[in-house]
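A single protein chain has been removed from this complex, and every other one stays in its place.
Labels for the chains are A, B and C, by order of writing; each one numbers its residues from 1.
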Amino acid sequence: MLELDPTTIATARQLAAQVGRPIVDLARAHTTTSVERATLRLAGLAGADPDGTPWANRLLDAVRADLGIEHGVALPVWDALRREDADLLTLAQKAAAGSVRFELPSERHRDAVRAAASIAVRRGLTRIDRRRQERERLVTEIGDAPRKPWIYLIVATGNIHEDVEQARAAARAGADVIAIIRSTGQSLLDYVPEGLTTEGFAGTYATQANFRLVREALDETSRELGRYVRLTNYASGLCMPEIAALAGMERLDMMLNDSMYGILFRDINPLRTFVDQRFSRQVHARAGIIINTGEDNYLTTADAVDAAHTVTVSQLLNEYFAKEAGLEDWQLGLGHAFEIDPDLDESFRLELAHALLARTLFPDAPLKWMPPTRHMTGDVFRGHLLDGFFNLAGALTGQGILLVGMMTEAVVTPWLSDRDLALQNVRYVLNAASNLHEDFRPAPDGFIATRARQVLAEAIDLLGQISHDSTGLLGAIGDGTFGLMRRPADGGRGLDGVAAKSEHYFNPATEELDR
Amino acid sequence: MLELDPTTIATARQLAAQVGRPIVDLARAHTTTSVERATLRLAGLAGADPDGTPWANRLLDAVRADLGIEHGVALPVWDALRREDADLLTLAQKAAAGSVRFELPSERHRDAVRAAASIAVRRGLTRIDRRRQERERLVTEIGDAPRKPWIYLIVATGNIHEDVEQARAAARAGADVIAIIRSTGQSLLDYVPEGLTTEGFAGTYATQANFRLVREALDETSRELGRYVRLTNYASGLCMPEIAALAGMERLDMMLNDSMYGILFRDINPLRTFVDQRFSRQVHARAGIIINTGEDNYLTTADAVDAAHTVTVSQLLNEYFAKEAGLEDWQLGLGHAFEIDPDLDESFRLELAHALLARTLFPDAPLKWMPPTRHMTGDVFRGHLLDGFFNLAGALTGQGILLVGMMTEAVVTPWLSDRDLALQNVRYVLNAASNLHEDFRPAPDGFIATRARQVLAEAIDLLGQISHDSTGLLGAIGDGTFGLMRRPADGGRGLDGVAAKSEHYFNPATEELDR
Amino acid sequence: MIIRPYGDTTGDGMVQVSFTLPVPAGKAGDGAARQLATKMGLEPALVAHSRAIGDGFTFFVVYGRVSHLVDTDQVIVVERDHPLLTPAEVNTEIRRLLRRELVVVGACIGTDAHTVGIDAILNIKGFAGEKGLEYYREIKVVNLGAQVAVDDLVTRARHERADAVLVSQVVTQRDAHLLNTRAMSDAFATAYPDGNRPLLVVGGPRFDEGSAADLGVDRVFVRGTTPSEVASFLVHRLGSRDLGASA
Partner (left out) sequence: MIIRPYGDTTGDGMVQVSFTLPVPAGKAGDGAARQLATKMGLEPALVAHSRAIGDGFTFFVVYGRVSHLVDTDQVIVVERDHPLLTPAEVNTEIRRLLRRELVVVGACIGTDAHTVGIDAILNIKGFAGEKGLEYYREIKVVNLGAQVAVDDLVTRARHERADAVLVSQVVTQRDAHLLNTRAMSDAFATAYPDGNRPLLVVGGPRFDEGSAADLGVDRVFVRGTTPSEVASFLVHRLGSRDLGASA
């Protein structure tokens, strides 16, 4: 740990709150198609029509056609259910057939409709609660990961059945957390695909069925291994709220969920993203899911030294948004990465400085430590060595979640053998140098401490600028402050799916989650 | 550095002296065929007969046939020169033809003969002195290695001309010291091969011509690079004294010279070895050559943890013998190695403990740090990682001479590409973590310090036992104390080449060197 | 010239190979590995390492000597058949050839979101110390960014009257880059009258430079490409092309 002046840290958090608050207000004042679809899914609407469009989308689109989404789906849908006295699925089918007209419930029915909607949605939330208790039970029953950092491995075959096999193999080989990479481009789909999928590029789709299949397989493997193996997938994208709901209902244990990733790296509209991430995080909070944020990505497009402070700023913002959404410290897998140019003098000590800064700023958060990617080359031997030093930095600075780096990073999506070699690498380092941190004592005013303070100071400056600028965070994002990506507030995908809430707006899920 | 009790250290050195002194007395009381041949070589006798037997051997054998070697070669040879008034070479040829009888000079000629021999031999020593001054001049003129540790690279093509090319390439790639591996088995030859050689297994022969060729090539490369690139070869074996003389005359900069390696790993007779090593080290001292000792070898046959203290004992003995022979601290490249089973818990910290112990015991010696070899496997990826951690341990503990480890250690003699990858590995570690030692502060009574003290204590116990046992060091060697190799005092090769000095014994070289 | 791999002596032909086979570890597994190595030309083949991965699989590291000869005269490389120009020279050329700005539309198509590569070529910031095409006064750059659908790309190219379309593909799993590139070139082929379509240039770290014809594009750039290489190529091609049509 580093010696950092507590008041400086406090200032940093204050500024982050100042920068974040207006965004939260925006998020509270708006809803999105995905938030409303997530509500329908919580109420039990599942499945898709013959051409694979989810019923949640069909129903929402029908409602939207008649009333827009500014009042929320709950009132018009449950009013219709009352009139048609059908169940949600039948209603969706009728609506898809165009045989239903949606309207706001009349004065006298409003309370009954609200009540019915609330009961339905609460069922979904209760299911999520049950899954959370189930996890807690399994962890105590079966046992937890043997040590920190948790070893996090990626599986990305593009076929869920191969994924299951490789996930099991990875778990047996020592992984504590398995991430099933989803297909490139899913984050731009404005619906969540259905069923078990066997295609996709660089991964296959995140679907409720896939979630369930892998989780069940890993439950079995967990019992076999006597330690609960965690499962991860990705929330960020146009369907953050829905995927969060599905993840909660299928007992995923972690989700990649960043407040800005979609904006910066998928060109999704900022407003859309901020509204969606808030709802999705409220659901994660309820589900006891650990989120992983995406600061590491910034360092793949911006320089890890020059932009080090933007990572800190983003971590502080992610923390603020997360807590506002109800997440607790232990659920904050704040991201950072080992991405400094290895040819730079003292590059390893600089990494240690950055890693210790995060560790010291967020003592109770299970930081997510990402391996070198950008400076990995086709020289797989050199790459394997770099990954070893990444592992060492993780061990020395007490990171919580260690993403296993692969020597083929610059060549292919990980091979079976790459994962095995990578795990051996991690095991060697954690085993041979497990307690080296006892002998690692950065001088109070030495190179490492000085660098850490400098980065923190730069972060505070940047937060100060943003909070004083009238355009605030949205302006900063537009200027390419993060990852050198310029994303104007009115640009990007999915803005048409956002609406300001009307005074009639009602959403039983948010009502419950905002408590 | 570690905190070690000075009196404990003093005790260790005292015991080493007690154990070493009787061996030195033995060495002083005996001479060997190689010591005498070295004397002839210093006096300028070079070259070989048509079937490649060096004239030094032919002449010595003739003398030996007539008088044995107990009086030394000097008296009979220079007496014969006086009688025949020929030069050394002609005398050797005549002697080989059997046309010379050797005897001790008569009373009245003795002084003249002694004087003549002394003048001749002093010429050789003067040549060595000049070469030493030349080195000192070149180092200041051209510049020295840019940093510590010096990077030491092995070349072993088995053909001196390929060796020259690869040595240059290695130097350009960043090597500060080049070792030309000699052919397996040369150490068992009772003569030094002649001329430029293009054969040999896993290396080619150590010959005066090869020494000169490579040294000249590296002088050129040194100028090109603006840093003096050092050259090293091997002395240990049946011809230690002669090779030492040749190395001095051809300005090699380092020599592998261990007081016990020949005994343990080449089954050469202990007495022969101790006599030879003393003379050879006196010559090295004079030549300003840095010796490298061979403790690392013990850990290839004995376990690096169980036998850690035998390395310390051997280092203390090598230091004692070296100083007695006139070598100074800066010339003592005491050996040790990174050979702990990497699967052992805390293996890396154990390595750090052992390396720091050596560093602390011998603060002014340029320790020779050997890479993992025994636990290297055909898994070259894992091997490259291990070498990286070896390099890190070297940087953290301030080793003086870093032998570059190769990922193919368990497969082939180093390939061109292996050396390049290995140097990149070293460069990355030294560059990225160059000053990490500033942050490396082993707790005074932590794991590392405790382990170091334990090893030192075990070393002192062992020295105590040896010094109390009537059979002393020779007995200990016979019992397999070092490297688990049992070598009885009367066994091994080359004993027939040893003789107790007669009261007439005269050797102008030793007279000069013993001063 | 005929050459062979070099381990530690000229002509020794030594190489290193590693792979995983769906066989359990053991003698039979090593034998299978040796068989594969032999088929690859390693003779003798030394299985230096074998390690079980899970149950059904084993990872192997094999060293050996190959007898294959490499004939450097047979190597076909896409060498630049035109001068490498400075931005200034490029600008003058464009003025001379087109008497107007050269319009470049760039995009990362399909579901690929790796824009660092194309941005390195297009953005002012550039790559390897060279400024990107946006910096060239006479080049108008329209960078559509990532995950652009082929149809949208064609429409924009038309609308911008693009002289050249630059496409990046970084993800290659399941040959995504080849599929997307062909879809793209087909779309342009159908959308434009013959010989009239803009220059089609693709790039990415895992393309084969020699595959341009096969992919239906004019040029393929690979890892380490710099902006000036691209700019020089563009003016060269536009020069050696009937311009009446595209005007």
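As a convention for this text, contacts are C-beta pairs under 8 Å (C-beta built on N, C-alpha and C of every residue); 3 or more make two chains touch, one makes a residue touch a chain.
Please read these numbers as outputs of a predicted model, since none were measured by experiment.
**Q** In the full complex, which of C:H68, C:H82, C:R137 or C:H159 touches the chain missing from this view?
**A** Considering the complete complex, C:H68 is the one touching the chain left out.
**Q** Of B:E162, B:D219, B:D267 or B:E511, which sits in contact with the chain we cannot see?
**A** B:D267
**Q** Among B:G44, B:G143 or B:G185, which one is in touch with the chain left out?
**A** Of the candidates B:G44, B:G143 or B:G185, B:G185 is in touch with the missing chain.
**Q** Among B:I128, B:V412, B:I477 or B:L513, which residue is in touch with the absent chain?
**A** For the chain that is not drawn, the touching residue is B:V412.
**Q** Of the residues in chain B, which ones touch the absent chain?
**A** 156, 158, 169, 172-173, 183-185, 188, 201-202, 265-267, 300-301, 410-413, 415-417, 420-421
**Q** So which bits of chain A touch the chain we can't see?
**A** Chain A touches the chain not shown through residues 156-159, 162, 166, 377-381, 408, 410-416.
**Q** In the complete complex, which positions of chain C touch the hidden chain?
**A** Missing-chain contacts on chain C: residues 3, 5-7, 10, 14-23, 27-28, 30-32, 34-36, 39-41, 44, 46, 57, 66, 68, 70-72, 74-79, 206, 208-209.
In the analysis below, only the chains that are shown with their structure count from here on.
**Q** If you tally the C-beta contacts for A-C and for B-C, which one comes out higher?
**A** Pair with the higher count of C-beta contacts: A-C.
**Q** Give, as an integer number of Å, the spacing between the C-alpha centres of chain B and chain A.
**A** Distance between chain centres: 61 Å.
**Q** In whole angstrom, what separates the CA-based centres of chain B and chain C?
**A** About 54 Å, centre to centre.
**Q** Which residue numbers or ranges of chain C touch two or more of the other chains?
**A** Answer for chain C, listing residues that touch two or more other chains: 51.
**Q** Touching two or more other chains, which residues of chain A qualify?
**A** Expected reply: 421.
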